[in-house]
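The excerpt is restricted to a subset of chains, each kept in its original location.
By written order: A, B and C. Residues from 1 in each chain.
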Amino acid sequence: MKIKLATIGVGNNTSALVQGLALYRATGSAVGIRRPEIAGLGVTDVEIVAAFAMSEAKVGADLSEAVLMPPNNFRLDVALEPSGVTVTRGLSTVDEVDRIAAALGGAEVVLYSAPSGRPEIARAYAEAALRAGAAFVNTTADAVARDPELLRRFTEAGLPLLGDDLTSQFGASAVHATLLRLLEERGVTLTSSYQVNLGGTEDFRNLVEHGESKKKSKMNALGANAGKVAVAPLGYMPHLGSRKILHLNIEAQGWGGAEIAMDLKLKVHDPAGAAGVNIDLVRLAAAAKREGRGGYPGEVADLMKSPPGTAI
Amino acid sequence: MKIKLATIGVGNNTSALVQGLALYRATGSAVGIRRPEIAGLGVTDVEIVAAFAMSEAKVGADLSEAVLMPPNNFRLDVALEPSGVTVTRGLSTVDEVDRIAAALGGAEVVLYSAPSGRPEIARAYAEAALRAGAAFVNTTADAVARDPELLRRFTEAGLPLLGDDLTSQFGASAVHATLLRLLEERGVTLTSSYQVNLGGTEDFRNLVEHGESKKKSKMNALGANAGKVAVAPLGYMPHLGSRKILHLNIEAQGWGGAEIAMDLKLKVHDPAGAAGVNIDLVRLAAAAKREGRGGYPGEVADLMKSPPGTAI
Amino acid sequence: MKIKLATIGVGNNTSALVQGLALYRATGSAVGIRRPEIAGLGVTDVEIVAAFAMSEAKVGADLSEAVLMPPNNFRLDVALEPSGVTVTRGLSTVDEVDRIAAALGGAEVVLYSAPSGRPEIARAYAEAALRAGAAFVNTTADAVARDPELLRRFTEAGLPLLGDDLTSQFGASAVHATLLRLLEERGVTLTSSYQVNLGGTEDFRNLVEHGESKKKSKMNALGANAGKVAVAPLGYMPHLGSRKILHLNIEAQGWGGAEIAMDLKLKVHDPAGAAGVNIDLVRLAAAAKREGRGGYPGEVADLMKSPPGTAI
């Protein structure tokens, strides 16, 4: 049975999800899909039934049109048919929780993909999901699954609560952590490391402006080596569009203190990296919900930078 | 009890081993050591009792002087005391096996670190080890442990035979394979990849001249992705000295076919990368021998590019 | 008045010229054009009247079709109309000079863009141009303009002879030489430098196989610093298609010997780099011819790696 999904936020990440679903339906391609099946659910078993946004232009538009409106700038090689889903006005104060709950359209899963940096708003949407009996997936760095009281209530209600801060399908954190782990496995001693992230999306601009919580999340992802690792101020560069660029340096010492140096440049499209994980989170959330497992499902740990228990 | 070691070849790799042992003894440092203990044996429990070389200058010299003679060009930050070990003339025809066996000085382990590309010579040294009752470690790409008949004889004699072609402690193959594995884990589809290796040692010059067997070894290490991966001709550049440089590119596709690109430059000192693994191979060989386990010890699989059973 | 041009070779470079001319005619764009006018001649004033190739498939085909046939793999974003020019069989022995001369179709300029490495063939085409009264442009590394006797005969005939070995509009040599010159201007002392070139065209494969003359040409381009500069073996990688990749490293010392290091990766499409210069060479040749200036016109010096007088 298809998964009914409501998306909060109609930015580039939601756009990448919508466009990717259309492309996979049209072509049957399996390129770039991490898990073809989760609990019997394929990628194209996800169906969007409601979407929420704040932009005047997007509210009232068909979702297929809204996902391509500026400032969204991510494009896949696919044409979108009308979706039949009209974008609903999102929540601007916590008093509107009931309105949102009523507008979720019977969704099993609510995917929170709004800009980071407004934790009260994020938790209000989670509240709406709870009232409507839906699982909630927080992809932002705001503390939602890390809020012990909220997690307790989802657990008691038998509803899954997934979060916080998705690890991109393939991005700076994964590559950096993997290389640092390789050093460690090989007995190479880290001297210093830095990463510089550049991006051109609105989400990225938002990160630059609310940089601190994001930086903390990145450090959680880097683990024990954090003391020797510098994460430079993020650089917002509009001309990059939906691309994100990482410059990574690692200096280390091998046998007898011999020098080892590594420089890496990574180019990704951040919205695709988010959608490639969101498609798994949504299916994991639906599967847990259908099995009656409330709270934080352990199997998503690898997909989250700041799971319950990490620093807020 | 200390491990008595004979080294075949007094090139940069042996030099890195000798210098590193001196440095760790002098400083007590643990920088760059992969496994502080193997079966109770520390890094400084390895003692060199015999060494073999072909160069007129090195034969007859104290090992501490010989390791610093040209064309060797690897240097650690340590001064070497006289070792008391005089370098013996190595084997130039297979008729000299008995002379070598007699000169091994009671070594438990024979470490073969001569230039790649002369498989008969490599196997003659293994024969000498067998006759002298020593374990044998082949660090070159020549087929020794992959020779089924030789492996059978070591197994029957209760003597360990480790090989072939050591995986550097930290080098091109490890980084490349790790990043390709990360792509795979994340469901990112590889489009193409290349690596270009540049180096300045005599060992490297030798590789360039006997490039084919080395290239095959590299491909064994890259596994299933080999079809999409190009390894460029190796470039010998004397000015690099003991440094080795890798230029690595990976092009791939994520969610919806979105482009992912990675460029990496890695600088290492190859002799240190070899010594950092040789110190483990020697201890693993000694431990297996002391436990009476002949043949190929499975626990070294990660340290070898072309273990028994892979293509010759 | 339009320039009548004959092209020898219907490979990627000729394809880039043909496609570029079509694109500029169709769009009026000026992107990527170095000199909008040369002696009153615009880019689109060049008209191809004859073309020669060796491939069975290309001979007899319309030039617009032939330029897109494999192994050609360079593509611009333009559709080609039929050209009306049928590709003629090229010269395979020096006895065919008269046949070629007769088939040049009244061309004012003959552009030699065949694979490097066959100097006799190159000079035979130059001979044909001479007999037909056309200017000759040698874009390959073969010695044509560097042949003093040939140059003397062109000069006496009042026909321009341009060569040898075009400097790409923007490529490895330009970037490398520019950075080395900057070091020198700034009083920074070069320690060492290397370049590694990778490519995927047939022309590039040909270079790899006839690497020596090319390497000499590169060294001519690098000038006085050549002693400290290493050019690695070229790497042919079919998956690169028409792209060419340069990895460049420069190590130097500034004030007080302080270390300076630079690493650069450059990606270009080689056929576009050739066409962007050929369009200037053809106009310079035509202008010199129309002014009655025979021999080597000094104003092309910047566009040639190995002008008359440099080593053969």
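We take it that contacts are C-beta pairs under 8 Å (C-beta built on N, C-alpha and C of every residue); 3 or more make two chains touch, one makes a residue touch a chain.
Bear in mind the structure is a predicted one, so any value in this text is a computation, not a measurement.
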Inquiry  = Since every chain shares one sequence and 3 appear in place, tell me the total number of copies in the complex.
reply    = 4
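Note that in this section only the chains that are shown with their structure count from here on.
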Query = Connecting every touching chain pair, does the picture come out as line, ring, star, complete or other?
reply = line
Message = Using Cα averages as centroids, what's the distance between chain A and chain C in whole Å?
response = 49
Message = Residues touching two or more other chains, restricted to chain C: which are they?
response = 263
Query = Okay, in this complex, where on chain B does chain C touch?
reply = 192, 194, 196, 198, 228, 230, 232-235, 237, 239, 245, 247, 249, 263, 265
Note = Seen from chain A, its contact residues with chain B in the complex are 16, 19-20, 23-24, 29, 31-35, 76-78, 169-170, 174-175, 178-179, 182-183, 186-189, 252-269, 271-273, 275-276, 279
